[in-house]
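Once you've had a glance at the structure underneath, I'll fire off some questions.
As you look at this complex, bear in mind that one protein chain is not there, while each of the others sits in place.
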Amino acid sequence: MIDLVDYFLTLIVTAMIVNLGLALYGIFFRPSMIKKIIALTILGDTANTFAIILGYRRWPSPKTPSRPPVLVNYTDATPDTLKEFVGRAVDPLPQALVLTAIVIGLAVTLFMVFLTLQIYRAYGTTDMRKIKKLKG
Amino acid sequence: MYDILTYIGLIMIGVGAIADLLAAIGMNKFWNFYLRLHAATIGTIWGAFVPIIGASLVAIGYEALGPYRWFMAGAGFVTAFLILILAPAGSHALARATHRARIVKVEPCIADHIDESMCVKKGGNK
Amino acid sequence: MRHSIAIVSLVLFVLSMALLLTLAKQAYIPRKEVRDLAKIYLNTTYNPWNKKFTAMSPEGVTAIVWDYRGLDTVFETAVFYLAIIGSIALARGIGKYSKPTSDEKKLGLSLIVKTVTRITTVSIIAVAVSIALHGHLTPGGGFQGGATAAVAPLLILIAFSQYFLLERGVSKDLMLVIRSLGLAGIGLTAIAAYFIGVAMNKYAFVLQNQAKPLSEVSIPAYIDGQLISGTLWFFNISEFFAVMAGFTIVLILLVIPERAFKSSGGEEK
Amino acid sequence: MIDPQIIVLGMAALAALVSVIATYLAILEKNLVRAVVFSAIQSTLYAFLYYVLMAPDIVLVYIPVAVGLYPAVVLILISKTEKEEKV
Partner (left out) sequence: MDPAMINTFILYIIPIFIIAFILYIIRALSGPTISDQVLAIDAMTYDIAAFLVILSIFFREPILIGAAIVLALWIYALDIYIAKYLEGKEMGE
């Protein structure tokens, strides 16, 4: 009998790998630049999800779920609450890295949107195959 | 005192869940965009507004959360209020744009005063 | 549906592959323990009993973003800044354009949407500011608040029109000023501890928050009994303005109508 | 009594599985507006996934970016350029 928790976590990872493959297909083999931008956003999100899964931890016991890396009752904190917090909280480092990655990804996507817009204004198409044949 | 709030809240959550299920069935059973708007109304007001209010009431009576339960109840009421004003406005904008762009015809139709050509009367020319 | 066979086979592939990987114990499975590095971070993020290493912020993520890994974030802000600058540079060469002479009410969406958007915009700004100001206590921070606040001008641009924003003084130049102020705030906060150290004739680091074993300078963690976690609060506010203004500039440039480009001598299609 | 962890992670697995379908349709769809809508579905599901994986910070930054800003920006681009992808 397989462990269902193991199976579900593996399922999430496998689904993310398939999403990664689909997004790569979109980036490499779809002709439209807009479709490439959409695929690129999906690729970035999927890569971020891998980092989040890396920082997850399983529930310490069936009654106590793991918790976000935020200490809630900081005003009346004692060493015991801190110990309980360290025993249950998930890893904060991947979340901190993903946080900036998402905002920078948006800025880069905005840059690519402007690039596509200027290409369309200059050449009248967003099809990569036609843009490749253009000279000057 | 808090027990009564908790019971009311749990009943509201249950009612909301069942209403949500009915709205989801309606969303699949109706055959037209304008008919599905009715199902969406049930799904947003009864299926989201009511359970969030219920969850906030449960949170007020939840002693284990400490002082943070007031924060939780307040945030829940804010969310419910936002859904109450945002969901109808959103579906209004969508329905108006759909009607203006002539994407979907009004199918079980008696009279359409905005645009008579969008109206498909029963037994009319198809 | 056209794609139904492909979808069913894709789902079956995912399910069976996951089953195989689980049986073979080959996939990465999170355990009940976190890594030792994460334990150090979690132990010291708010720890009044360990004054030498703590960041004095109950929020682990904000503490890492602006304290433990602060230099990374400063350079990431620089990357963000350069991407926005690149977008502005690409959008140059647009001629003057005027407001269409038709009725004011024809611009934008219907009256109901406009009224609801007025209410919503206020609540968006309120939510964004609360996310940014409480970034060191509850989930949130400068990036979250800035990205949240950037949706408010976008909603106004789309539900009303861009002239609604421009007539009320929210222009590209004002946003550039706010953005520069935010970036200057980040820079000043980063070197604040260093200047305090110079003034007090002690050792101090750039991007230092609380006292460290080698330097005793620390930015006060409490002001008037309220926990502000030293530099984190100032970093969050500055980053909020920088991110919000940066996105608003790009969005204002993006919705300029196409006839502005044509009137400046672009190619006719 | 069933283990609550199985139910919670099962929801996350369901969201991940549906996001595969949404991604597939977003990549393969020829009408670009529909591709953006499918991409929005995928973003919503990812946000739910992040919530279950206990990352409220990421949810707070991901929802404005992926549901609020990406579709708007790409829709503005589509309305200025082409709305069909010719394969």
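Residue numbering begins at 1 within each chain, and the chains themselves are lettered A, B, C and D in the order written.
Going forward, a residue touches a chain if its C-beta (ideal position, glycine included) is under 8 Å from a C-beta of that chain, and two chains touch if they have at least 3 such contacts.
What you see is a predicted model; the values in this text were computed from it and never measured.
The undisplayed chain touches these shown chains across the complete complex, A, B, C, D. Residues of chain D that touch the chain left out of the display are 1-2, 4, 7-8, 11, 14, 18, 21-22, 25, 33-34, 37-38, 40-41, 44, 47-48, 51-52, 56, 59-60, 63-64, 67-68, 71-72, 75-76, 78-80.
Where chain A meets the omitted chain, the residues involved are 65, 67-68, 70, 72.
On the side of chain B, the interface with the absent chain consists of residues 2-3, 6-7, 10, 13-14, 16-18, 20-21, 23-25, 27-28, 33, 36-37, 39-40, 43-44, 47-48, 51-52, 55-56, 58-59, 61-62, 64-65, 68-69, 71-72, 75-76, 78-79, 82-83, 86-87, 89-91, 93-98, 100-101, 103-104, using the contact rule stated above.
Criterion: only the chains that are shown with their structure count from here on.
More C-beta pairs in contact connect the chains of A-D than those of the other pair, out of A-D and B-C.
Remark: chain A and chain D have CA centroids separated by 11 Å (rounded to whole angstrom).
Centroids of chain B and chain C (each the mean of its C-alpha atoms) stand 31 Å apart.
In chain B, there is no position where the chain touches two or more neighbouring chains simultaneously.
Shown for chain D are the residues in touch with two or more other chains, namely 17, 20, 24, 56-57, 61, 65, 69, 73, 76, 80. Across the interface of their complex, chain C is touched by residues 17, 20-21, 24-25, 28, 56-57, 59-61, 64-65, 68-69, 72-73, 76, 80 of chain D.
Listing the residues of chain A that touch chain D in their complex gives 4-5, 8-9, 11-12, 15-16, 18-19, 22-23, 25-26, 30-32, 34-35, 37-39, 41-42, 45, 48-49, 52-53, 55-56, 58-59, 62, 65-68, 70, 90, 95, 98-99, 102-103, 105-106, 109-110, 113, 116-117, 120, 125-127. Interface residues of chain C facing chain B in the complex, by the touch rule stated above, are 109-110, 112-113, 116, 119-120, 123.
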